[in-house]
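Let me begin by handing over the structure; questions about it come next.
Note that one protein chain of the assembly has been removed; the remaining protein chains are unaltered in position.
Our next item is subunit A:
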Amino acid sequence: MIEISRHISFGQYVDNGSWLTRLDPRAKILCFALAVAAFTYISQFAALALCLFFCLFLQWLSRLPLRYVLQGMRMFISFLVVLYAFQVLFYTSSTQATSVIWHWGVLTISWEGLVHSTQVDLRVIFLYYLTSLLMLTTSLVDLADGAEALLRPLRRLGLPVHELVMVFVIALKFVPLLITEVERLSIAQATRGVRFGRGNPWQRIRALSGIIVPLFMSGLQRVEMLSTAMEARCYRAGYRGWRRSKLHALQWTGADSLALACCLLLCGLLVALNLVSPF
């Protein structure tokens, strides 16, 4: 519990000058959206295997140490393992044709349950990886600029696109900060004798409340301070006639078109493979 930040890399950005880092954020967001849609659609193992190759290829392109990325996913995967156990044990089939391996009271382990839960969790892992990689290779400002540029047409409908994007980006910025805060609170509570992960469920929930309540309070305080600091630096969202300038100009290059084309091709392949593959 105490060394959480070492096990979560979500929300961090590593500027290593890789091909993925240098891509236009609009291209990255479009590719990400396409991949998320395709990954969510597929369910066959053959298509999931192709997803794995795609993720490995992206990992190679990102030039990030695999160990760093995997370490960042450790905590999420541990959580997913617990979820997997529940999914398998409480799996109910809609077709009734379940081949039961083990049964005790309300708990059942069936082949269908194992296969279905494995497919769902593999998809979730791939989606988490894609999101982490987008964050690791794109700075918050680039992400905001890219999202704003892509959502610009919605401004005609009266949507405050810039403000919505900024809220989303700041929420992402708070992820590593809140992780550090959880770590700090865990240490503070542990030194007072609170033992996490021990005792009955009620005692465990009580121990966690010592983190969750102050975390919520400090989160609110931080948000208030940050909005004050932004206003003090002349950030005037919502003011008519205000226009921010940008240090980085978005530039769509051939590499971005190539990335988008490859991504489209892969998504098409995934969908086709999912339709024709027997397993």
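We take it that a residue touches a chain if its C-beta (ideal position, glycine included) is under 8 Å from a C-beta of that chain, and two chains touch if they have at least 3 such contacts; residues count from 1.
Just so we're on the same page, contacts and distances are computed from a predicted model.
A.B. asks: What protein name does the UniProt record of the undisplayed chain give, "Catalase-related peroxidase", "Energy-coupling factor transporter ATPase", "DMSO/TMAO reductase YedYZ molybdopterin-dependent catalytic subunit" or "Transcriptional regulator"?
C.D. replies: "Energy-coupling factor transporter ATPase"
A.B. asks: Please pick, from A:H103, A:K173 or A:R206, the residue that touches the omitted chain in the full complex.
C.D. replies: A:K173
A.B. asks: So which of A:H103, A:R152 or A:R244 would be touching the chain we can't see?
C.D. replies: Looking across A:H103, A:R152 or A:R244, the contact with the absent chain belongs to A:R244.
A.B. asks: Tell me where the left-out chain touches subunit A, residue by residue.
C.D. replies: On the subunit A side, contact with the omitted chain comes from 12-15, 139-141, 170, 173, 176-177, 222, 225-226, 228-236, 242-247, 249.
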